[in-house]
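All protein chains of the complex are present and in place, except for one that has been dropped.
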């Protein structure tokens, strides 16, 4: 596993390895079969595993999610694809009311080994209904696990872990990351463990997906200015590894969260609120949240670029946090 | 307007007054017509205004919300009812992707004077799919206004304001409050303005709906112990009146949020994060969030009662915030 | 008195159907009383008058088959063999309830007998039924899933998506529409431009039929042949069973929206009374047999009620159980 592969290939490999390892694994979604997915993230799997286990569905996301749930409690370990994450809106009931609550409502009669994959995120010009980071739509829902891989390694590790997990897991892939390359390494981090991506002593920077990469760039720039950032990628926002974040804030005294979604009701606010409540005395200054503007994602490049946090805006945000 | 009426009657009166005042107002939903609504919150309106303007729909929430949106940009000021707020799950796309973004996506070609009403909240034993406070599902969505009336006065004022507003507004009614009584008084508070319900100097307590009433009871108890609570009801969580909250924290130095929903991704976390970011130096101690446990709402009374914040738990939470 | 008249069933089986229907009727009557005594929380949706649909349908299933139903699902869950006492206990919110008191009246489930759940969001279980069908198909188990839903449910999106998917994938599912003429307080014609709901299956190239839902043997026969079709990998079927609920929609709904005489007419065609009156025509069944069944059913329900009432409520400190199988 030492060659660099793309994030897309990591997804394909994770799916292929699980389909190979466990015949209860099936894959369903719109055009995931013969066409290999609109993002080509299931390419080759239909040819390899056949139409019984890798199936195209009609355009019917409620049916996709309900089928995944019903199959998961009937002996399969199904993986459903919701093409663009924004379409989680049309099957939201199935996810938050049915899938997430099934085990609890039954009094624990069964496990629910269901996985959903969906591609979110902006910066590519897909407009307001095809660019959202929708992971925060699910924060209020106990019963779900929410994974946000930022690298090929995590795309592989988290997706495999999701399929093997006995609870419903949503893996949010980021469509602007499908092309990035990295090595698959098994760092042994399970669902629920954050990764300290870069160690540093002046400020704790928590970031996911595209923003993790931008935060790392900003950290490089700041290093040249003598500011040492500790960059943490939570990898999963439910469960959220607050212990790792609190430990870090314990030695930096400063906290900056960086996310692509708007602030209200987000994991970034959750991290800040949690640290404020549970680690108030660790903070030397006010925390900061660098987030998208509270507006829909516009189509025009000039507007979308200004809306999403850029490396410059992140660096500036960290600088003011340090100066506070 | 000096007689005490119920929260339910306040809803009926607000709808009736708007139907009376403006012939563009129409009301649609499941059994809102002849039957007067399952919560009887539209009683008498069908008889008064007729079947053209007060209409029963099929069981089809996507159709209800889409119809409200289409009608709102075609000259009406429609009000749609989603019976139990939990059913917002089946029409979530229509609300967050269509209704909220329509104006923006069109480049501001039109206003969207659409109102949705839905009854949320627990404590009555309706179980996991009929008891949720779903207002936080919408926090991530710019373009919506979110109202949470706790009293008959606010049920009346906010609903009328919602119907007159040129943006999409969701009014979350609380089903455990339909029977409470209060006077309608015009305090002139618009959408977006918090109410300081009780003045006090030791701690700022922010609470909505059922929890506002419980927080007020807790504040009474604590007053007897010599603790003076300032209780603030934000009334709307989008827009959120952070100025009023910051002013209060400025003189109390302490902040406790009390909500019925679980913590992650909630308005309570939003308030705490906002104060931590924008008013860090105002805080004398860590803020606190008193919220539902991170579990679905169970049916059994013993479990549901333990899950939702009780007056005792709120009082205890405020006490520890004071002692911190 | 021909074999055909009794659907090929013997004395025991026929009395068994009667017993199940009576147990469900008495069970629901008790739930109503418990609700009036404030021992059932919030709301409950009873199925008196509709018993022949779940009993007839579930009697056509084979071991390993599964069932999903709605908030009006007590009868269906009992028809699968879920114990009376633990069902009643669930409705009372007891720890020994089938769902440990977490679910309540709207969410009865007993996976050990294939009762995969009662779903409270209209239409939400039709996609789920596709999933049980997919699992059976992929694993080649030969088992079939029956899915009950109401007339009003045929207007929601999930109905459409599920029937379409089930048909195009030839899933082993039998969709049973319990047409009781109303969705909550709305008569079907006010919300639905067609009245013969079985015809909606044509949109999915799915075979369908309408049956007298108050005739337990007719329901059984229709589901049996749909089941055989499904098991033969020929795909799903939709059955519309015409029936009527004696009570209001829920809680204390007095059902004032009913046209005069409607309830009375349907009462004449009560599924239990009709079947009980017909059974003594069978060579091997006497009026006493019928009486004995009535008696045994009453005893069973009374005993179940007593036990359920005696059981303890869940401990608040256990409320964090069952959310995740493997909390991280």
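Labels for the chains are A, B and C, by order of writing; each one numbers its residues from 1.
Methods note: contacts are C-beta pairs under 8 Å (C-beta built on N, C-alpha and C of every residue); 3 or more make two chains touch, one makes a residue touch a chain.
Everything numeric in this text was worked out from a predicted model, so none of it was measured.
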Touched by the hidden chain, restricted to displayed chains: A, B, C
Selected from A:60, A:134 or A:189 as touching the chain missing from the view: A:60
Touch criterion as defined above, residue of B:9, B:43, B:86 or B:165 at the omitted chain: B:165
Contact with the hidden chain (one of B:192, B:253 or B:294): B:192
Chain not shown: contacting residue from C:39, C:111, C:139 or C:168: C:168
Interface with the unshown chain - residue positions in chain B: 24, 26, 28, 52-53, 55, 57-58, 60, 62-76, 78, 93-94, 97-98, 102-112, 142-143, 145, 165-167, 190-193, 236, 239
Contacts of chain C with the absent chain, listed as residue ranges: 155-161, 164, 167-168, 190-194, 199-200, 202-206
Chain not shown, touching residues in chain A: 30-31, 34-35, 38, 56-62, 86-87, 89-90, 124-130, 293-296, 298-303, 305-307
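FYI, only the chains that are shown with their structure count from here on.
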Chain pair showing more contacts of the two, A-C and B-C: A-C
Chain centre separation in whole Å, for chain C relative to chain A (CA means): 40
CA centroid of chain B to CA centroid of chain C, Å: 37
Residues within chain A bordering two or more other chains: 93-94, 97, 104-105, 142-143
Sequence positions of chain C contacting 2 or more other chains: 99, 101-103, 107, 121, 124, 157-158, 323
